[in-house]
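Here the complex is missing one protein chain, while the rest keep their positions.
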Amino acid sequence: MSKKIHKQIHQQDRRRTIKTLGVAAGVGLVSKYSPSLFPRAYAASEPIKIGAQFHRTGIGASYGRWYERTAAAAVKLINDEGGINGRPIELIVEDDGTDPKRGAEVVEKFATQHKVDVAYGTLFSHVVIGSSPRAGELKLPYIVVSEGHHVASGKLNRYVFQPGITDVKSQVISMAPWVAGNLGKKVTMIFPDFAFGHDHRDYFSTAIAQQGGEVLELIAIPPTETSFTRYFPRVPKDTEVLYHVMVGPGVLTFVKEMGQHFGSKRPEIFGFIDSLEAVDLATPQLEFLEGTYFWEGNPRYAQANQTEYDKFFRAAVGVDGNGASLSDPKDVSTYAHMFGCWETLFIIKQAMEACGYNSAADRPAFIEAMEALTTFEESRNHPQGSKVFNPQIHQSFGHQYISKVEGQRLNVVQKTSIEDGMYEPEGDYTKMAL
Amino acid sequence: MDFGPFLFLATLEGLVQAAVLCLIALGLSLVFGVMRVVNVAHGEFYMLGAVLAWWITGWFAGNPAIGFVAAIIIGPLLVGVIAYFVERLILRKVEYDPEATIVATIGILYIVQQLVLITFGPDARPVDTPFYFLIEFPWFGYSGYKLLVICAAIMLLLAVWYVITRTRLGLVMRATQYDRETAQNFGIAVNQVYAIVFATGAGLAAVAAVLIVPIQQAHYLMGRDPLLLSFIVVIIGGLGSIRGTLVAALIIGLSDGIISVFFSPTLAKMVSTLLVAMVLVFKPEGLFGSRSQL
Partner (left out) sequence: MSSEQAKSIFLHAGVLAGLFLLQFFLPEYHHLSVTRIMLLAVFAMGFNLLFGYTGLLSLGHAMFFAAGMYGAGLSAYHLGWSVPLSFMVGIACGVVLSLAIGLIALRTTGVAFMIVTLMFSQVAYLTIVYFTTYTRGDEGLVMPESARQFVLFGQQLSLTHPGTRYNLALMLLAIVMASVWLLVRGDFGRSLIAIRENEARTKMLGYNTFLIKLKVLVVSGTISASSGAGYALMFAYIGSSFATIQYSIDPLLYTLLGGAGTVLGPFLGTALMFYLIDITSEYTSAYLLVAGIVLVILVLFFPRGLLGAVRNRWFGWLP
């Protein structure tokens, strides 16, 4: 049986008492609302089922937990405000184990057992890529929040979208002008030696060259590495900017060892916050990060000019001004990415309402409605900022933030324009058959 | 950086890696040598040691050294106790059948891993170093704590060596390893020896974890790579040989670091793994073992 929300309500207390514990807090959040809260008008109507494929276990579990919490908060808000076309959303969460094989199985399960209306996806690129052929062939819309370049590359299929978060190619390109203009033109890059790292390597190298800069050295770290010190000597002496991006549980080791190695004689350091996502900046030995810069998808620390929307978003998800959980200040969120889960659900709602979505038979109409979207204005539903959606490549382009570490917090020094991250589309999904 | 200092740094890093690896492998080797079983859950005992270290240091405010000292005493003890019960309740019941032990320990691997995930969450957890001291070489800075890790590993190694070769307990262990039935006939409680050896092996892995956790972080999936590496060390070194384990740990630790000076890192990993595999193929009894022990 599916994990129906109603069922969860009944199970909630029992679960708490027997402490199955592993049931992520997000599910608890979903079950906080009860059907009696729905306005009468649609209390009896069938819910819209959204299958959520999240990393509950495996290497991506830190992200998955926050994705689940964010999604649960957005679902609650949408349902409190009348749902989609008057119908409540039922979020059915399945764990992909951060594994592409299980990811594909989960998509099959959504389509044929849970019989969801749309599937809604996950972070790690390999899970998205492994799942997408199954989504396409089962004709199940699969809307992901992954930041990978896979959707925009045109290599997936017409049923896969990424409207809620900018892809890595765009993120990287939009950093180059600022880095070249403010930090230096001679760059050394450190990145993981797999596809995600190679995307950074390729797109940034090209982008910095266009700014008149050059990459002095490329340092690829093997995926099984747990210790990084011996890679830092490869950084050439005349490096002006050290560009780093790391993912996985080893990230904190990486950043610490970078600090130890360079001591006070460091070049300018620019990193992607992926290197420190879900990590507290007040962690001992991260002091050396003072004065270094980070890309952020969404500023983790509430800024002086914080918008009403960001304030609302934080409160709804349960995150404080430092990007940590309200209930545990040591529990730091994946703030630079998880906004995408929030925004994507409102986009699904928008498209479903535009096409008068009724049942799975309307999926083609839903796809076309998604492809009719063009822009999203900064608003409560889009707290990260406005975005431009390119229907040909099913990808959104948004503002990016560059923040400086000052007093163990990140202060935004630059908000890039959407145009900074634009590139020529590499495919056209709209020409594919439905 | 010039070639010389680069090599020096790679060597230092290799030594740290070798020190930690040696401790983990020693635990595995003890279990392997005395009990003749493969403990696939060994890496999880290591992980448990690291996570417990994070948990225990969280009790103490103020000087991080206090928490660290508490962790290095309590953590391995707890892990040892858990391992003791695993041995009593499961391994003894399957009568140390090699295949059954592998399946049972795979089961234990999942159980420990998932219990840690449920209890402590999926995030990588940092532990503060007991002291912070940066050695400023002319070419680069190096963490003084890492040198302490090397020293601590050497001391522990000496202690284990002393226990095995110079004490009654060690004699009993060696007797059991050499010939289980004869040992039993001489009135040695083989079952008790097994339980103690298993607990000690897990405890050694936990000590290694507590030492490493201020350098790396505690994470519920961190047990896998050390498991593989320490397996390799144990086989290369030859079963039950402390000297072999030490030499093999040095070879593995250093080769990984130094080869990466010459090749691109991923290629270096491939080359060093292949080299070690070839050593095994052409000297399958290990460097210091005798063929009959396999």
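Letters A and B mark the chains as written, and numbering starts fresh at 1 in each.
Please note the rule applied: a residue touches a chain if its C-beta (ideal position, glycine included) is under 8 Å from a C-beta of that chain, and two chains touch if they have at least 3 such contacts.
Bear in mind that the values here come from a model prediction, so they are computed numbers and not experimental data.
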Residue in contact with the excluded chain [from A:S132, A:T226, A:S325 or A:T344]: A:S132
Given that one chain is not shown, which residue among A:K49, A:R87 or A:H150 touches it? A:H150
From B:A10, B:I56 or B:I232, the answer for touching the chain not displayed is B:I232
Name, in rising order, the residues on chain A that touch the hidden chain in the full complex. 1-3, 20-24, 56-57, 94-95, 99-101, 104-105, 108-109, 112-113, 125-126, 129-130, 132-134, 137, 148, 150, 155-156, 193-196, 198, 222-224
Chain B positions in touch with the non-displayed chain are 38, 90, 93-94, 97, 99-100, 102-104, 106-111, 113-115, 117-118, 224, 228, 231-232, 235, 266-267, 269-270, 273-274, 276-278, 280-282, 284, 294
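Following the convention adopted for this analysis, only the chains that are shown with their structure count from here on.
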Give, as an integer number of Å, the spacing between the C-alpha centres of chain B and chain A. 37
So in the complex, which bits of chain B are touching chain A? 1, 5-6, 9-10, 13, 16-17, 64, 114, 117-119, 121-124, 126, 128-129, 132, 134, 136, 139-143, 215-217, 219, 221-222, 225, 257, 260-261, 264-266, 268-269
Okay, in this complex, where on chain A does chain B touch? 21-22, 57-59, 61-62, 64-65, 193, 219-227, 229-235, 237, 249-253, 260-263, 278-279, 283-285, 331
